[in-house]
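Shown below is the structure under consideration.
One chain of protein is taken out of this complex; the other chains stay put.
The first chain written gets the first letter, and so on, giving A and B; residue counts start at 1 in each chain.
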Amino acid sequence: MDIISSCAEQLTPAGELHHLLTLDGLDRNTVAALLDRATAYLRPAGARPARDGALQDTTVANLFFEPSTRTRASFELAAKRMSADVLNLDVNTSSRIKGESILDTIYTLQAMQVDVFVIRDASAGVPAYIANHVQPHVSVLNAGEANLSHPTQGLLDILTIQQHNPDFESLAVTIIGDIAHSRVACSAVQGLRIMGTRDIRLVAPPGFEPDMANFPGTQFTHDIDSAIEGSDVVMALRVQKERIKEKSGLITNEQYLLKYGLTAERVRLAKPDAIVMHPGPMNRNVEITSEVADGAQSVIERQVTNGLAVRMAVLAAITESRKK
Amino acid sequence: MDIISSCAEQLTPAGELHHLLTLDGLDRNTVAALLDRATAYLRPAGARPARDGALQDTTVANLFFEPSTRTRASFELAAKRMSADVLNLDVNTSSRIKGESILDTIYTLQAMQVDVFVIRDASAGVPAYIANHVQPHVSVLNAGEANLSHPTQGLLDILTIQQHNPDFESLAVTIIGDIAHSRVACSAVQGLRIMGTRDIRLVAPPGFEPDMANFPGTQFTHDIDSAIEGSDVVMALRVQKERIKEKSGLITNEQYLLKYGLTAERVRLAKPDAIVMHPGPMNRNVEITSEVADGAQSVIERQVTNGLAVRMAVLAAITESRKK
Partner (left out) sequence: MDIISSCAEQLTPAGELHHLLTLDGLDRNTVAALLDRATAYLRPAGARPARDGALQDTTVANLFFEPSTRTRASFELAAKRMSADVLNLDVNTSSRIKGESILDTIYTLQAMQVDVFVIRDASAGVPAYIANHVQPHVSVLNAGEANLSHPTQGLLDILTIQQHNPDFESLAVTIIGDIAHSRVACSAVQGLRIMGTRDIRLVAPPGFEPDMANFPGTQFTHDIDSAIEGSDVVMALRVQKERIKEKSGLITNEQYLLKYGLTAERVRLAKPDAIVMHPGPMNRNVEITSEVADGAQSVIERQVTNGLAVRMAVLAAITESRKK
């Protein structure tokens, strides 16, 4: 498969967003405009959700080749609140059984006038590969790609941080967990660097050190306490239990929590008003204690709310560019 | 888990329905008002279905932790005909695999501005537990809880009986089957008692006698024929084959039918105009013969139609109370 290695192909010649495959290479104006759009879709809890007719007569297909509740639900609600028709395809149980190639599935849906494909896949390069093959008016949104990229997650993380402190250049951000296998970390770091953050600290257990070539402009350490010290933002990643525990020797939940978990004690090392983030779903009392997850500094639910707004914003942006 | 043991928590301070967790403790006016609302949503077969814009901009999530066709379909169509956005989540195949707690799943969806959760779960206390933790503007509807409660089923059963004879005080109602493990029986009995029915007869095979503390105001017997005699309403419950047959020694379908099945001969023991009910799905020729299920006295399909109307009514009622 061809893999889009830069972001060039996801923009129109006029520089507008046509696909969203990666944050890598987007400029600050593009990202800031998406965050502004998303902000306009936010509503207080209990209020009616924001609605927008921008995707009237547009068909969005959710193709999740990996199971997902939250991201699929978020994209589905985003599309419906933008007035799109939504088609959910659980691809595991149908075409792939029949051995059809992924491109033939896409071409088939495209021939049914599907306009937007939301793709989650465990293999690297699939969203870009599809984007390279669809018709010019069709858009592809990456909803999670291997351990490489999860751009709407990156955008919602940046939006959540901006709500805390929009002065990205001044921020210290610490990300803790299996950095090497985390598409969440990749996209968060890309987003932060676009916005100008210079102090990005990565922490992982032994055996999970990331390839630093993939994380330019960051510092790595095994020492979680020193990393958190003075941070404005502390983000815990989800532990993939099967993988991380055996390799790191931190077999039990208690061992992991002791060495790399986000505890109230550790959060106190950060700035007093620091925010605590997690992409979900959480393993409570493994990578984060319930005390921290439910504490006053946690913005974990706000991340979810921002995620829906960001996805509405991305749908609006690509629809505008497609209609030009 | 905390379990709501009274119905107090499901009402607003003004006594309006905010959640629907159980019929237990609802007063007759509340139930009668729901039945009136439901009746207003009934249409003749072949007519356009009733529509109501009351749930415009409201998002209803169906979370079924047990498989279900009919109840899920009924809630889905009820929500759509009330103009809600509907999100179906097959929770078995996604988050629970990932080990997320049920509350975190709820909080996540709540952060996406889901307003109503329709919950089916095999564990006792789950709907009430969730209701105790959601935001004030969010409602929880119990769509089947362990062997304890299935309140919309209870309401549809009461509505079906009322259509036959609204003089609940005068009725004799017989319920036959595995009473001990039946949430349908629980909710039907609660509903009947609220409406004033005094002659409620329960029949179960040996080994399946219910704890009568859970069924106050009813009489139990093993003698199906004497129980049916003179009844206005005869309700057969679904046999859970694996469970009931082995324990009762009624191993074959024929044996069960002979001893506890609803046959035409037995129905003739009831009043001449008695109605025959079954919550579905039926095991034909096990707990009920096809002759009875499809006979003139059967109201089994009317129960389904009433079920959809009842669910629309409940959605309307909680939406009104949420908007105040």
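Criterion: a residue touches a chain if its C-beta (ideal position, glycine included) is under 8 Å from a C-beta of that chain, and two chains touch if they have at least 3 such contacts.
Everything numeric in this text was worked out from a predicted model, so none of it was measured.
**Student:** Which residue from B:Ser74, B:Gln190 or B:Thr218 sits in contact with the chain not drawn here?
**Tutor:** B:Ser74
**Student:** Considering the complete complex, identify which of A:Asp36, A:Asp104, A:Asp273 or A:Glu320 is in touch with the unshown chain.
**Tutor:** Answering carefully, the residue with contact to the hidden chain is A:Asp104.
**Student:** Going by the touch rule given at the top, which residues of subunit B touch the chain that is not shown?
**Tutor:** 43, 45-46, 48-49, 51, 67-70, 72-74, 76-77, 80-81, 241, 280-284, 301-302, 304-305, 307-308
**Student:** Considering the whole complex, not just the chains shown, which residues of subunit A touch the missing one?
**Tutor:** Residues in contact with the chain left out: 57, 59, 61, 85, 87, 89, 91, 93-95, 97-101, 104-105, 107-113, 135-137.
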